[in-house]
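Sharing a structure, written as structure tokens. Questions coming.
One protein chain omitted, others in place.
Presenting chain A:
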Amino acid sequence: MRQVRIDKSFHSLFFLSALVSTFAVATIAIFIFIEGLPALQSVGVGAFVTGSTWNPPGYFGILPMISGSVLSTAGAIAIGVPMGLLTAVFLAEIAPERLAHTLRTAIELLAGIPSVIYGFFGLVVIVPLIEQVFNIPAGNTTLAGIIVLAIMILPTVITLSETSLRAVPQTYREGSLALGASKIFTIFKVVIPAARSGILTGVILGIARAIGETMAIIMVMGNAPMIAGLLQPSRTLTANIALEMSYASGLHANALYATGIVLFIFIMLLNSALLYLNRKKVS
């Protein structure tokens, strides 16, 4: 009888926690939409999203920022995901356990470093390096952002991929090896496909991390509000909000909240993609 009561009270405790979290998300969403809508109404949704000039209080077009966010995130994924996946394969399949343990600890440490440190590292190491390698006057470019972001998403991609690689049943590997396949063939044709959904989850969380990153990006990307090019400065959606929110007022502040709405929709699309992938895993 007592057991049942404890069970019941924990049931309500968990339910309450879930309610509070959901309420927090809903409140933030409502707040952003209420604050951002005046700007969308005054500028027009189409002009806001496709406008290529950002010059408050006259022009509010966030296409440059959308292009900056998309290009930097895509670049970070293109570099970070293969590197992360291969690292995960090494840790889960190839490295001796002691070495793997040491490396894993080091990689987990990467996740704990504050982003401002990544930004500073980018500013004093990567930015001058880009200037030399590409012989351009300023290294504060989208490329610098891509490199910093690629390093920053590694822990997410590696940890999730490794966990799902390790979750693949041993019998799969044994079966493949018994059929005469080499170890590398087994990894790429059997183990990775079997761990596919877990790896994709890692990639999507990596994208979310890259799109949401602000501080490090502000420090290395130059932040010029123009359509993004690889070797030119560009500004992301998050940087746009963080750079200008401190003193903005009136329509300008609303436009920054509206930038938040666009970001919110991006993140929602990503989460839907995650939900979709997870459903596939079940079936």
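Throughout what follows, a residue touches a chain if its C-beta (ideal position, glycine included) is under 8 Å from a C-beta of that chain, and two chains touch if they have at least 3 such contacts; residues count from 1.
One rule holds for everything that comes next: contacts and distances are computed from a predicted model.
Trainee: Which listed name, "Phosphate-binding protein", "Putative OB-fold protein", "Membrane protein" or "Multiple sugar transport system permease protein", is the one UniProt assigns to the chain that has been left out?
Mentor: Answer from the UniProt record of the missing subunit chain: "Phosphate-binding protein".
Trainee: Specify the residue from the set A:Gly44, A:Pro82 or A:Pro128 that touches the hidden chain.
Mentor: Answer from the full complex: A:Pro128 touches the omitted chain.
Trainee: If the hidden chain were put back, which of A:Ser67, A:Thr142, A:Thr201 or A:Gln232 would touch it?
Mentor: With A:Ser67, A:Thr142, A:Thr201 or A:Gln232 as choices, the missing chain is touched by A:Gln232.
Trainee: In the whole complex, not just what's shown, which of A:Ala29, A:Ala138 or A:Ala194 touches the removed chain?
Mentor: Counting the whole complex, the residue in contact with the absent chain is A:Ala138.
Trainee: Tell me which stretches of chain A touch the chain missing from the display.
Mentor: Output for chain A: 53-59, 64, 123-124, 127-128, 131, 137-140, 218-219, 222-226, 232-233, 235, 242-249, 252.
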